[in-house]
Each structure stands twice: as C-alpha cells, then as structure tokens.
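Have a look at this one.
Here the complex is missing one protein chain, while the rest keep their positions.
Just so it is clear, A and B label the chains in written order, and each chain counts residues from 1 on its own.
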Amino acid sequence: MDDIQGILNAMMRTAVDPQTAAVAIAVIGLNIHFGYTGLINIGQSAFMLLGAYGFAISITQGWPLPVAILVGLAVAFVFALVLGVPTLKLRGDYLAIVTISAAEIIRYVGRSGGYESLSNLTNAAQGIAGSQYRTPFTDLSPFPTGTTQLLPFNYLDVAGGSTVVRLLGWLVVVAAIWTAVRIGRRKVGLEGSTRTLAMVGLTALVVVLLFFLAPVSQRNTGVNGWWFTVVAWILVGISLIIVLGLTRSPWGRALKGVREDEDAMRSLGKNVFAIKMQALIIGGLFGAIGGMMYVLPAAVQPDALGRSITFFAYTALLLGGAATIWGPVLGSLIFFVGRVFLIGVANTYLSSDDYLNIMNGQQTSQFAFIIVGVALMLLVIFRPQGILGDKRELRFNV
Amino acid sequence: MSETTTAKGLADPAARRQLMSGVEPEPGSSKPDPILKVDNIVRQFGGITAVDVDHLEVQRGIITALIGPNGAGKTTFFNLITGFDRPTSAGRGAHWSFDGATLDRTSASKVAKSGMVRTFQLTKALSRMTVMDNMMLGAQNQAGENLAKCLIKPFWSAQEKQVEEKALALLDRFSLLEKRKDYAGSLSGGQRKLLEMARALMSDPKMIMLDEPMAGVNPALTQSLLGHIQSLRDEGTTVLFVEHDMHVVRHISDWVVVMAEGKLVAEGPADSVMSNTAVIDAYLGAHHDTDLGDDALLSDATLEQLEAEVAAEEAEREEEQRS
Partner (left out) sequence: MSRTSVLERGVVARAAAFLVLSLLVAPLLLLLSSRSVEAATLCLPKKDETACIAGTMGSRAEPIEGVDVTLTKPDGSTETQTTEKDGKFAFTITEPGNYLVGVDEETLPKGSELRPPANAALRGPEGTIKVDNVQLGQNYGPVLTVRPKGFDDSTSKWDEFIQSSVNGIRLGLLLALASVGLSLIYGTTGISNFAHAEQVTLGGMVGYGLVNVAGLPLVVGGILVVIICGFTGWFQDRILWQPLRRRGLGLTQLMIVTIGLSLAMQYAFQYTVGARTVRVVVETPETRDFGSIRITDQSLWAMGIAAVVLALVGLALLRTRIGRATRAVADNPALAQASGIDTDKVIRLVWTVAMGLSGLSGILYALIVNGVKWDTGLQILLLLFAAVTLGGLGTAFGALVGSLIIGLVVELSPMVIPGDFKYAAALLILILLLLVRPQGLLGRPQRVG
C-alpha cells in the first residue's frame, strides 16, 4: 500500500503541476484549431515557444511584466498571420506540413548560436534560465512564505490511514468521475441548471476527495509552489470560459461549418479565409499563454518545446475529446498523470528487486512513452471521439 | 418597385408565357429583364474545353432549367459563375454580371452575398452539425459571427432569435422540423437536398441555383421538391437549375437552356425545345458513338465525371447501410 500511495502522491503532484495546466491551455488552443475548425496545426509548440521567448526576453530586457505578456501574445499573433496568409487558402495537408516546418524553423533559430545578436537574446541551445525572468511574477505572490499542505485534514487522520478508508475513498472518486462523465456525455437525463449544478458538485467532491486521499505539500511562492499552481489553473478556468463563450456563439458555429465543408460555407456567403485566420490566431494566442505558463516554473529551452510537445498535445486532445469544452483539460490531466502512473508502476514493480526486475531505471520512462504512443494509436482507432466526445459526431467522417 | 410587381405577376402561368413569348428560341437570345448576363466564358482542362459559352441571359422571376447530357459542362458552368472556379478566358473577354453588378473577379462568398446562392450536385450538408445549426449558418450579416462581438451576447441575441424563427419556419415548410436536432449527416439523400435548399433560402436570395436537385432523391420526394421550386418562383425568387433528365423538368420550367459539349445548343420553352434537332442530336449523340476504349474517356472531364459517379454511388451505398 505504501508503494501505491507513493505512486498516487506523485500522480497528484503532477495533476496540480502548473506545467500540466500550461499544456492544457495550449491544448485548449489546439482544440480551436483542430477540434472546432478542422485546421491541422502540427506546430502548436511554436506558438508556445514564441510566447515563451517573447515573454522571457522582454523581462530580461527590463520591461515590466504586463508588457512582457503582451509581447509574448503579439509574437504569436504575428506568427499566426505569417503562417496563415499563405497556407489557409491551400488544402488542409499543406497547413500541416507548413506548420510543423515553421515550428521546426523557430526551434532551429532559437537554438542557433550562429548570429551573436540573436543568441545574446535567446542564449542559443542552452536557453534562458527561469531565474532570469521569473522574479517579477514571483514577486506578485500574495501568499506568505512557507509551505502549505492540501488538505491538512487527510486520510492519515481517519482511522490512522487504514487501507479500508482509502479504498472506500477511491471507490467514491471513481464512482463520482464515472457519473460526471455520463452526465457530461448526456447519458443521464439532467437538463439546464440541474445539470450544471450536478457537474460542479461532483467536480468539487472529486477534487476534495483527491486531496484528502493524496495530500499535496508545496511551498507557497517558490518555483512550482502554490502561487504558480493557482495562477496556472485560474488561467485554465478563464480559457475555458472564453472558449465556452466563443463556441456557443454564431462565430463558433461558423468555425464548425468551416470544419465540415469549406465550399458549402462559401456558397452561404461566409468568408472562409477570415474565419480560419481568426481561429488560427485565437488558438495560437492560447498556445502562447500556455507557453509562457509552461516556462515560468522551468526555463525557456527550444528543445523542450519541440515536436514532441505538439504530439503530446494531440494525444491529450484526442484523449479528452476534440471539439468538446472540457476535453482538453481532462485529456491533459489524464495524459500527464497517466504517464506518471506508468513510470511509477514501472519503477516500482518492473524495475525493482522486490518485484520484477526486467528493466533499468531509464527504460521505465521509455516504457511509459512506448505505451503513450500505442495508446494514441489505439485511441484514434477505437475511440476517436475521446472520453467526452459524441460517438454520433464521428460517424460521419469528412 | 418594378421588380416586385413583375415578380408578383409572374405567379400566373399565362403572364410568364406572355413574358417569354417575345423571346427568340435560339441560343444566347436576349431577355426582357435579365438578372444574370454571361459573356464569353471558356474553361479548359488540359486540352479539353469543358465550357465555351458566348452569351447567355437568364430572365428574372421565372424558372430556367439548364439541361444537357452528362459531361455537357453544366456543373462546371455553375462553378464558374458562382466563383468556385475561374474561367480560362478570365481577363480575355470573360464577363458576367448579376443584377447589374459585375462578378468577373468576385469570390464565391461575395457572389453568395450579392444574392445568388447555389446548391451542389453532391449535397454539402454539414454532417457533424445539427440540422438547425446548418440552417442558422445560412443567414447573412450575423453580428454574432463577428469575432469582436461574439463574446458579448446582447450584441447578437435578438438577431439570433429572428434567425431561429426564420429557420424553424423554413424547416417546417420543407418538412424537416422534426429532424432539427439530428445531425445533418444522419439525413437521407433526399432530405439533405431539401436541407440544402432550405439553408440557401435563409439568405433570402434573389436567385437560387440548384445543381441537380433531383439526383438521388426518391420519386415520392421528387414531386414535393418540384413543388417547392415552383413555390419559390411564385414568391419572386429567380430559379436556375441544372438537370440532365429533361423529362423531369418539363412541366415546371418556364424556359429551358440546353448545353452539350460545353456549348449552348438551344433555348426555348420546355415543350418546344424538346423537338429541336440540335437537342435530339446532343442527347443521342453524346453516347451512341462513344467507344469505351476511346482515349478521350481518360480525359480530365470524363475522369471528373467518373469520380462524381463513383462518389455518388458510394454515398448511396452508405445511405443504404445506414437505413
């Protein structure tokens, strides 16, 4: 049970990690591109990287925090324009090739030491250390110094942390999530405010129970502390509200129309190019915000924001369900937490003398990634609508 | 003002006959009040000339049928004037105008905005959206489709309500009201044709262009489709529609334009144009002397035709599987 509790605690730490939230924001952006508008953008990492560079370099040049954020967004905006103008009139697979190529170009330029004036800003392949741009953000923290544990009242306080209590707790969590997913997919006959209320209630219950069963202890303000966590997840919340508003509006309807059939939209008098461009920009801006949040607790490293992060974003999006509101967040959580789970299980049970010892320490994380790759394949083949998607939508392939 | 009066008056068959009686029944003849004028449109694919139309006028307020055997270039012609394709002769004398406005360099969406809305031979229902959402997209000038305004509901909620009412009324008229919450992809072929027509009407077009509205529709529904087309005209909308089976259109079209091998071969009232020798030649000649081993069969135009047929068959198969 201690082994399991160890894995569970690691999973919870990942679940609240600001970087998980950061990727979730980027996936929300990707959902606007891919899920709603049908744009195959395989360069979301470039939006993240550019946002991160814009932000970090501005601060190292001594500009104030709000300006730095605006610069990060502006860089992503310009990138979307440059990318979109030539490609959005072409067939979809060209956008795929151009976005992934452009993302690689950005990464190569970022890691290049070829031009001094450039590498003085980007610090080439080594990247910009977080300590060089983090301070203005850390200084904003209203939290006192010290460490806080969530929850202070947890499983250890009930019956001395007995296994039965914990098992019972996890059963309730699983049941609550299952119910929430069923409500989310409209399998349960709840409508309107009752439905919202049930969802909020279940979510709250699950969150509280999770912290009860696997308490997380972090510093209040330091790197990866609660200040980072809270801001990151508030940003996720704001992003969700914005996307909810956008997709429920006639504009969001037009996005889906473009995804379904561009020619039909043209025949209805819609400016398809403008709609696609707007979608590319909005999704890209979310990517930039995700990128800034991603590097705040770490460093701006071109290679850390490369193709793999785009591929992970796609996995997360498809896992949660493309063209759904909650899908990106749910998918990102499951993706990162699931990976930690796999590594934890492999470390504990497959790479230890107590149990099986069939792989070494490095192989456990590679093992987890192999599973991720296979899972992505199986997911697309057998459940392309993800966890929250509607099966009916997927039946009519375009 | 005059527009509406003529339109109203044209619900009467006698008035329509009288209006068109003065028109010469020959290709490219001029009409008393043309809404669409086309000059010198040529489209070539490789070496094949798919469309070569010198002059065509379409009369306002009546139903004009554009007919011709398979591969006559009807759909390509539609694509050209609606901005979905560019004529090879662009900039070299190609000129066409709709309701007085020149369309030579107008994009497909602007063409639609100017009041000329089309449908497609292979229906383009937005499959993974509900029937209702399909309809809502048809409305023009929606404030809520503006990115700057879409997040603030008061800017567009009133308009949205109006559009919704209009959509419901049209769905009711086209007997699709019960399907409004279904995904468009789940509709039958005929229902999709109806949906596409209803969606096109959401924009109150001056002229509606239907590309083979009867293709793949079961005979029972054909009658009601024809009825809808007629009632559109009676309400003042100009109708231009493509059909390859001339018998279907016979009793609803006020004027028939016949195309063969990319050219206009005949024009005239439905009952007389059928006996035109050029038309008979076009229909019989299109297939009777074609050798299946002929290289011409591998031309782009025929390939396109085959592709379309294969796609249509596939669509039908899918439909059968679903039902």
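By our rule, a contact is a pair of C-beta atoms (placed from the backbone, for glycine too) under 8 Å apart; a residue touches a chain by one contact, two chains touch by 3 or more.
Just so it is clear, the model here is predicted, and its values are computed rather than measured.
Looking at A:A10, A:A74 or A:V109, which makes contact with the chain not pictured?
A:V109
Using the touch definition from the top, which of A:L70, A:A129 or A:L190 touches the missing chain?
The one listed residue touching the chain not shown is A:A129.
Which of A:I28, A:L50 or A:V98 sits in contact with the chain that's absent?
A:V98
Touching the missing chain, which residues of chain A?
40, 86-87, 90-94, 96-98, 100-102, 104-105, 108-109, 111-115, 124-127, 129, 263, 299, 301, 303-304, 307-308, 311, 314-315, 318, 359, 362-363, 366-367, 369-370, 372-377, 379-381, 384, 397-398
By definition in this document, only the chains that are shown with their structure count from here on.
How many angstrom lie between the CA centroids of chain A and chain B, rounded to a whole number?
That pair's centroid distance is 46 Å.
Can you list the residues on chain B that touch chain A in the complex?
82-84, 107-110, 112-113, 117-120, 124-129, 133, 136-138, 140, 142-147, 150-151, 153, 156, 160, 183, 185-186, 199-200, 202-203
With touch defined as at the start, can you tell me which chain A residues reach chain B in the complex?
Residues in contact with chain B: 242, 245-246, 249-254, 256-257, 259-261, 263-272, 278, 282, 392-396, 398.
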